[in-house]
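Have a look at the structure that comes next, please.
With one protein chain held back, the other chains of the complex are shown just where they sit.
By written order: A and B. Residues from 1 in each chain.
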Amino acid sequence: MRCRNVRRKLSEFLDGELDERTREEIRRHLAICKGCSKEYDEMVEAVSLVRALPRLEPPGDMWPALKMKLESAGRSRFTWRERLKRLMAQPMVQHPVLAPLILFIVAGALATMGWWMFTRSGSDIPEMQLLSLYVQEHARYYSRQILPSDPFLGSEVVRELKAPAKVRKTGSSYELQTYISLYYEGE
Amino acid sequence: MKVMWVCLTLMLLITLQPRGGRDLPDPQDILRQMVGAERRVDFVGRRLVIGFGGRYNMVREEKVINKSPDKQRIEVLAPPEIAGSGLIRLGRREWRIPPKAKGKPFGPPPYRPGPPPPKFGRSQRELELMLHNYSVGISPGGRIAGRKTYLLEIKPKHKGRPSRRIWVDAEKGLPLRVENYNSEGELRFLVVYTEISFPSKMEDKLFVPPKEGVEGERKFRGPYGGGELNLEELRRKISFRILIPKFLPDGFELQSAGLIRYQRREIAHLRYTDGLVLLSLFETSGGRPEGRHGAREREMEKPIQILGLRCELFYDGQLRILRWEKGGINFTLIGDLGEGDMTKVAESLIAQSR
Partner (left out) sequence: MSGEEIVLIQRLKQGDEKAFEQIFRRYQKRVYNVAYRMTGNRETAEDMTQEVFLRLFQKIHKFKGKSSFSTWLYRLTVNLCLDHLRKRNAHPTGSLEDIDEKALIYERTPEDDAILRERREAIQRIISSLPDKMRAIIILREIEGLSYKEIAEAMSCSMGRVKSLLHEARMELKRRMERNKGEL
């Protein structure tokens, strides 16, 4: 398959939208053509970066404002029953000035509490904990190297650091225990 | 009976034929193909993953479902204590699935981010670096999981670096067996596929991440930052003066840097690479953290003197760790490099501190 044809189809190839035969032809072409393979890899890279963007939470509660807009637009087809209900139940929370103020105070209090708890969490980091952090960060970035990497990297060090000398057992259940917790902990 | 022996002998002779003259592809092409294979091939397979540790060997058997370019599902089949656990990867995000075993809730975090993606265009550069610093040889690899393979041998051009043996599927380019050898030439890690197949259609619903609120789950607390910065950006953001090694082993260059904020510390993380090895340098100010030095730690580390300064060296067969403190900064070097190279890097830093 020629480069020009392959490149036109790279997007569909990425999405798995092609039939089996075309897919295989393109894959084979990519295996031998450095130019096209570079194009494809860069496309995948670009797409991955966008896909990694977080999905955001909409701010606050937009419903009250929307409801107001609906009514003021005069397009409201709400029944008179609804209107009466609304009139009867006007909570303070709907107040345009107090509501954001209350939110602000609460948020401030929570933030302060959070900060207080955070700074109270120990005076400094034990040295071994810091080392364990280093090893884990190293392993985390090492997993990005282009050749397949070792998922157990660093686990020996971390295990040694976490196991106090006295408690060390030689039975297999302990080995598995640490292995399992290492497999999942990583913190 | 005689016919059988003749046949057997013939078969033996055929398989033992000297392989000279067979047409083998360019090893660099096969390597390039292998590096991108998972992004292009959909497959389902079973594999054994083995870590040769100093004290324990770790083994597990996994089922892997891979959908190009960036979806993966891994299920652990054995050992029984962690069977049922696994991983779902969608692009950059990962979810860990807890094991089915009863008893202690090992509830892993449902969502765990992997490392941040490398800077755009970085992987091309790493491949070039690797080809520059390592020689790649190719030979027929026999059959793995029923597939014909080529064996790639990646050997360092400089001493004190790790090496790899990778059996690559001749048709699809996937690595079917990988052996990692450390900088001392010892085998430390092996993964091998025992079965593999290539379905034509793969359902997206295989990759639906687990719902939150799984029993026994913990809230995720880390990781602590990092990111991908260049040196200038790191210098601007960090509150103390970081030192850069004046010596790097042959073929190494700065890959990227990061700033880790952990509790109240700021830690610089500089990452150097030669394409295969990652050398991490961590620097943090604020003096030595409160140590809990017991017999354990002293047993593991061996003190060495570099330029008159006492440093601690540790090697577990996979990672060499060299630590010291000078001028109010704590330094930690981590990587699979020979002791000589690590020491020279440390020297070039120690010489710079007051």
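Assume a contact is a pair of C-beta atoms (placed from the backbone, for glycine too) under 8 Å apart; a residue touches a chain by one contact, two chains touch by 3 or more.
Note that the coordinates shown come from a computational prediction; the quantities given were computed from them, not determined experimentally.
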- Task: Using the touch definition up top, pick the residue from B:229, B:270 or B:319 that touches the left-out chain.
- Result: B:229
- Going by the touch rule given at the top, which residues of subunit B touch the chain that is not shown? 111, 113, 116, 119-121, 220-230, 233, 237, 258-259, 261
- Task: Could you list which residues of subunit A touch the chain missing from the display?
- Result: 8, 10-12, 14-15, 17, 42-43, 45-47, 49-51, 53-59, 62-63, 65-67, 69-70, 73, 75-79, 82
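Here, only the chains that are shown with their structure count from here on.
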- Note on the structure: Distance between the CA centroids of subunit A and subunit B (whole Å) is 22
- Query: subunit A touches which residues of subunit B in the complex?
  - Reply: 29, 32-33, 35-36, 39-42, 49, 51, 53-56, 58, 67-70, 79, 81-82, 85, 91-93, 96, 98-99, 106, 108, 112, 114-115, 117-118, 120-121, 123-124, 126-127, 130, 154, 164, 166, 172-173, 175, 178, 180, 188-189, 191, 200, 202, 221-224, 226, 258, 260, 262-265, 267, 269, 271, 273, 275-276, 278, 280, 282, 284, 286, 288-297, 299-300, 314, 316-319, 321, 323, 332, 334-335
- Item | subunit B partner contacts - residues on subunit A that touch it in the complex | 13-14, 16, 20, 27, 30-32, 34, 37-38, 40-42, 44-49, 51-52, 119, 121-131, 133-138, 140-157, 160-161, 163-165, 175-176, 179-181, 183-184, 186-187
